[in-house]
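The complex appears here minus one protein chain, its other protein chains still in place.
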Amino acid sequence: MNGTTPETRRPDGATLVAAAILAAIAIVIWRDAARLPQAGGYAGVGPADVPRWIAIGLGGLALWSLVEAFRSGKTGREPQNVGPILWIIGGLAAQLALLTTAGFSIATGLLFAATAHAFGKRNLVLTVPVGIVFALVVYLIFAGLLKLSLPAGPLEGLIWGLFRGTPA
Amino acid sequence: MTTFDFLLQGLSVALDPMILMYALIGVTLGTAVGVLPGIGPALTVALLLPVTYGLDPAGSLIMFAGIYYGGMYGGSTTSILLNTPGESASIVTALEGNKMARAGRGGPALATAAIGSFIAGLGATLLLAFVAPTVVKLALVFGPRDYFALMVLAFVTVSSAFGESARKGLISLFVGLALALVGIDQLTGQARLSFGVPQLLDGIEVTTLAVAMFAVGEALFVAARRDTVDDEVIAVKRSVWMTARDWARSWKPWLRGTAIGFPIGAMPAGGADIATFLSYAAEKRMSMHPEEFGNGAIEGVAGPEAANNASAAGTLVPLLTLGLPTTATAAIMLAGFQQFGLQPGPLLFATNPQLVWGLIASLLIANLMLLVLNLPLIGLWVRLLTIPRPWLYAGILVFATLGTIGANPSPVELSMLLIFGVMGYAMRLYGYPIAPVVVGLILGPMAEQQLRRALSISQGDLWTLVGSPVSATLLGLSAIALIVPLILRARGKGAVLNQLASDED
Partner (left out) sequence: MKRTLFAGLIAAALAVPAHAENYTIIAPAAPGGGWDQTARTMQEALQGEGISDTVQVQNVPGAGGTVGLAQFVASAQGKADQLIVGGYVMVGAILTNASPVSLADVTPIARLTGEYEAIVVPAASDIQDIGQLVEMLKADPGAVSWAGGSAGGADHIAVGLIAKAAGVDPTKINYIAYSGGGEALAAILGSQVTAGISSLGEFKAQADAGTLRILAVSSDERIEGVDAPTLKEAGLDVSLQNWRMVAAAPGLTDEQKAAIGADIDAMVKSKTWQDALATKGWADTYLAGDEFQAQLEQDIAATDTVLRDIGLVK
């Protein structure tokens, strides 16, 4: 996807990390499989067999990556901006943390504002209210009309209360 | 009355202006909800089914058909324009379709998807009307060993879609297979890789993974490169419409997609996703321009989109003739029938012909309505890309999380969305393809279960795997597809291979 060109003969760090991750997954799967009762029944192939085959495959790919890392050498990559990534991840984490307490609209409105910030709209005083109103409209359409169960918080309670004349 | 008379009668019922109005509302609602990432046809139908409750049977049925086809079609729009497929059947569409959109050819991509869906829907619905009883007999011949052989063929052929590096493609596939292990083993009820977290017992939801890796991963990737790439939006370059060349390259994939999608959709353990994988692989092999695949080949949109819709009609074969709901969408459709006190099954064609033919006629009308609605809208849809990026991506993430929260509002599910989103970003960054992860997650458990079922029925006899003509043929084809390129490559005759690929058409 992005241009990768060999520069030096030092091992490629990313490929080394990939090899390590694959090896770790293989070990986790193998150990989990060892815990399972080998009840193959009439099939002869039980719940632990296919995980073992996949673990072996992953192990093989880890070795291949290790060899590849040293053979191809270090490759250059485009510089990445860490800031925007952290904003989006932070937005998703905030939504996750606030969803049940603050309700769908507020939590999702924060995600909206954080994403907009990551893409250059940095004025939170504008984007947070816009996000909350947008999420509230989405909430009213999906929870109100389509009966999708979305977590409600104080804001949703207030809106329902306005419609009904009594707080829900 | 003959089949044809029934169909004409059904069509005459469906041509009532009121009924047409219901069809239009159904298609509009279905498309509008289906367009959202993370909300596939099954959830669309489930959400909108209550809307049909208050109507009379004819109106309800047509609206329902409209919602179903609208939901099926809606998914392709976001796949193409935003690279965020909301369901497994439109993942392949995103591969080529989004590349086309990025090159300013979003209009033709949407058009070939819409027209292909229409042609496939038309063809498959007619097939449903005339050959359903025969097709269903053939579909029942497929036992576990035959399905296993089909999965092997799918694995082998789909691997051609893995991009340039075999190592990276295989790594992605095996990560998908590893993720597929999570949850309760279907056949023995043992929990695997769930680490005591109850929410993991049902495994990893395909839509969660797809939305995370495509929508969230894409958002992160684009955000991180924002300053290095020019921010110019390429909504439309050249015409919104398909050129003569586009037509010439699209019509064969549409027909092939229909031919692949319908029978696979009709198989009780088939499914639209496998049909799209096979169609994509077939188009890549048969294309005159294999080098364009991965860079926006129109065949790669036309074929899978046709296969996707044909398989949706195919799903109705076991549902109407046997009462077998073989997909989540079909299971919800069954609930739709039951609101009329109707039990789909072998007697349905005999006892309620009006309703069955009314439904088939409704599907034809809904299909046409979808085309009428969507072709003029393409110009509008491409404008979606002109929304400033901060608002566009913020909106995408809101809808992506909405789909996940609506289906399963658990913190574990949302955490997975976040983790797989970061994983999708990292994989994009280091050039690992995304699609094989999802392919592994879908095909892995199917292949494992069918293998173990087949062996259990034969009480452990391995020969059973080649014991039926169907399985032997499919495995033979897989072996050829796997071994021949290896031999050719080993002899250093890559040129021969390319020649072969282009001669096959």
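Order of writing sets the chain letters: A and B. Residues in each chain are counted from 1.
Operating definition for what follows: contacts are C-beta pairs under 8 Å (C-beta built on N, C-alpha and C of every residue); 3 or more make two chains touch, one makes a residue touch a chain.
What you are looking at is a predicted structure, and each value in this text was computed from that prediction instead of being measured.
Summary of contacts with the chain left out: across B:Gln9, B:Ser165 or B:Gln199, the touching residue is B:Gln199. From the options A:Ala20, A:Leu63 or A:Leu145, the residue with contact to the unseen chain in the full assembly is A:Leu145.
Summary of contacts with the chain left out: across B:Leu153, B:Ile298 or B:Ala407, the touching residue is B:Ala407.
Within the complete assembly, B:Pro268 is the residue of B:Gly121, B:Pro268, B:Pro304 or B:Gly403 that touches the hidden chain. Those residues of chain A that touch the chain absent from the view are 39, 41-42, 144-145, 147, 149, 163-164, 166, 168.
Residues of chain B in contact with the chain left out of this view: 18, 21, 25, 42-43, 46-47, 51, 54, 139-144, 184-189, 191, 198-199, 201-202, 268-269, 318, 322-326, 328, 330-332, 335, 338-341, 343-347, 407-410, 453, 456-457, 459.
The criterion applied here is as follows: only the chains that are shown with their structure count from here on.
If each chain is reduced to the centroid of its CA atoms, chain A and chain B end up 23 Å from each other. Residues of chain A that touch chain B in their complex: 1-2, 4, 14, 18, 22, 25, 28-29, 32-33, 36-37, 39, 41-47, 50-51, 54, 57-58, 61, 64-65, 68, 77-82, 84-85, 87-89, 91-93, 95-96, 99-100, 104, 108, 111-113, 115-121, 127, 131, 134-135, 138, 142, 146-151. Listing the residues of chain B that touch chain A in their complex gives 33, 47-48, 50, 167, 170-171, 174-175, 177-178, 181, 185, 187-188, 190, 192-193, 216, 219-220, 222-228, 388-391, 393-395, 397-399, 401-402, 405-406, 409, 411, 414-415, 417-418, 421-422, 425, 428-432, 448, 451-453, 455-456, 459-460.
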